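Have a look at this one before I ask anything.
Note that this complex is displayed minus one protein chain, with the remaining chains in position.
Now for chain A:
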């Protein structure tokens, strides 16, 4: 303490304190009071050793383990999520493929059905056309016949009528002459 008096002298403001020997002797700066350095250094070393052992034996390994575990869990979860995502993509592809196949199949079936129906329709149309043609010829033939028979009937009626008219007029005419005259009239 006595050795510190020159320190105290430099710090006039605190000089009064140094005079009070009863109190813990403080020079201008208590930091420069070397009498208590041993005490501080001793307790500092104790403190550091305690903190070092607490940290290196308990705290740091524990925190390192927790952090490693968390990192591992996160990595695992990310891997799992990626796997699930890949699966989902796969499922979607399969679904799309199935959908495309089904669509193609449906189109094929539709086309086939359409073709079959068209063929049937064509056949039916052809058959109908043929039937119609047959019926048409038959009808034409029938009409021809009817027309011919009608012509004959007309000739007969005309002959009869002509003969009757001639008879009514009071003259006699042979059938041949009347026929010829009527035929010429009908043609002309």
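Going forward, a contact is a pair of C-beta atoms (placed from the backbone, for glycine too) under 8 Å apart; a residue touches a chain by one contact, two chains touch by 3 or more; residues count from 1.
By our rule, contacts and distances are computed from a predicted model.
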Handout entry: Identity of the absent chain, which is to be given by its UniProt protein name, from "Asp23/Gls24 family envelope stress response protein", "NADH-quinone oxidoreductase subunit D", "ATP synthase subunit a" or "Nitrate ABC transporter permease protein"
Key = "ATP synthase subunit a"
Handout entry: Touching residues on chain A - with respect to the absent chain
Key = 13-14, 16-17, 20, 23-24, 26, 28-33, 35-48, 50-52, 54-56, 58-60, 62-67, 69-70, 73
